[in-house]
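I have a structure I would like to understand better, so I am pasting it below and will then ask my questions one at a time.
Only a single protein chain was left out; the remaining protein chains are all shown in position.
For chain A:
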Amino acid sequence: MAFRLKLVPDETKINFFQWQWLTFGVSAVAMLGSIILIFTMGLNFGIDFKGGTTIRTESPTSFEVGEYRQALDGLDLGDVSITEVFDPTFGESKHVAMIRIGTTDETGSVTPEELNKVEAALKTVDPQVSFAAVESVGPKVSGELIKTAFYAVGAATIAIMFYIWLRFEWQFAIGAVVSIFHDVLLTVGIFSLFQLKFDLTTIAALLTTLGYSVNDTVVVFDRLRENLIKFKNMALVDVMNLTVNETLSRTVMTALTTALALSALYVFGGDVIRGFVFAMLWGVFVGAYSTVYVAKNIVLWLGVKRDWSKPDPKEVKDEIPAAFRDAP
């Protein structure tokens, strides 16, 4: 017998509904907590959504954030925040800071003169500093970006729901959408909790999370539909338990391969996309959880129409000759 890494035994008989009130309660509390966090702590919007200017500086010598702040204090720039970026991939001679300057006027971006002053001021405290990236977004655009981001997440949800409704039943569509909401909300909640930068790339991560979570859910639903036809007299809850047990190995495998790949990106991918990767990594775990503990529970509560006198319409077509199909 050759060696096989098996994280999940061949046959599992876990009753996933045994603790359904607890798991569902955890989900509900987490969702509620996320909402509270978002409204109390807010999100750390990046300049994409807030407008303003960010400057990424790089210097071969170490510096004090305080020095930078002092250098910029006299310039009357309004809301300035300076953070030092630490990253394991940086060498000894790489010291990075992010400077964010809030919007100053209607057009939003910091004027070139102001930018030159900022650069000159920083050069006086740190002559070797260089400016790796300068980005500015006006408030007009940032407002639109927020809007389109919301539209994107909303449209994707609706499109996916529609597809599932077509392919399965409306109960499945509702179950999938609730689990999407669950995942997206929890991900945004994490961003609020740790005050991670929330910008356009975060939206891309959210949409991917959404795609991944649905992907996961659909695989289970697909099996559930198959089992519903196969075991016509089994109680719905038992069919569901059977289905999840059958697909558990796959759910865990895929979540792990994806998590493995993303972890590599998280550790070695540099600080520029770390927030983005974190969102996806978190989304993979939440997505796997919601597949097992959220989506099906909703379907169970809604109940699925299992009218035995009329089996799956597809099979009816196959079995009854065309001539009799319309007969009563």
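Everything that follows uses one rule, which is that contacts are C-beta pairs under 8 Å (C-beta built on N, C-alpha and C of every residue); 3 or more make two chains touch, one makes a residue touch a chain; residues count from 1.
The rule is simple: contacts and distances are computed from a predicted model.
**Student:** According to UniProt, what is the chain that's been left out of this complex called? Choose from "Protein translocase subunit SecD", "ABC transporter permease subunit", "CRISPR-associated protein Cas3" or "Citrate lyase alpha chain".
**Tutor:** From the listed options "Protein translocase subunit SecD", "ABC transporter permease subunit", "CRISPR-associated protein Cas3" or "Citrate lyase alpha chain", the omitted chain resolves to "Protein translocase subunit SecD".
**Student:** Decide which residue listed in A:T12, A:T83 or A:N215 touches the omitted chain of the complex.
**Tutor:** A:N215
**Student:** I'm checking contacts with the chain that's been left out. Which of A:T12, A:S93 or A:S130 qualifies?
**Tutor:** Per the contact definition at the top, the residue touching the missing chain is A:S130.
**Student:** Which of A:M31, A:I101, A:L122 or A:I164 sits in contact with the chain that's absent?
**Tutor:** Residue touching the absent chain, from the options given: A:I164.
**Student:** Touching the hidden chain in the complete assembly: which of A:L145, A:L228 or A:V244 does that?
**Tutor:** Of all options in A:L145, A:L228 or A:V244, contact with the hidden chain holds for A:L145.
**Student:** Which of these touches the unseen chain: A:R56, A:R69 or A:K123?
**Tutor:** A:R56
**Student:** Please identify, in ascending order, the residues of chain A that touch the omitted chain?
**Tutor:** Touch set of chain A with respect to the missing chain: 1-6, 10-11, 56, 58, 89, 107-109, 112, 115, 130-138, 140-141, 145, 148-149, 151-152, 155-156, 159-160, 163-164, 167, 200-201, 203-204, 207-208, 210-212, 214-216, 218-219, 221-223, 226, 246-247, 249-250, 253-254, 256-265, 267-270, 272-273, 276-277, 280.
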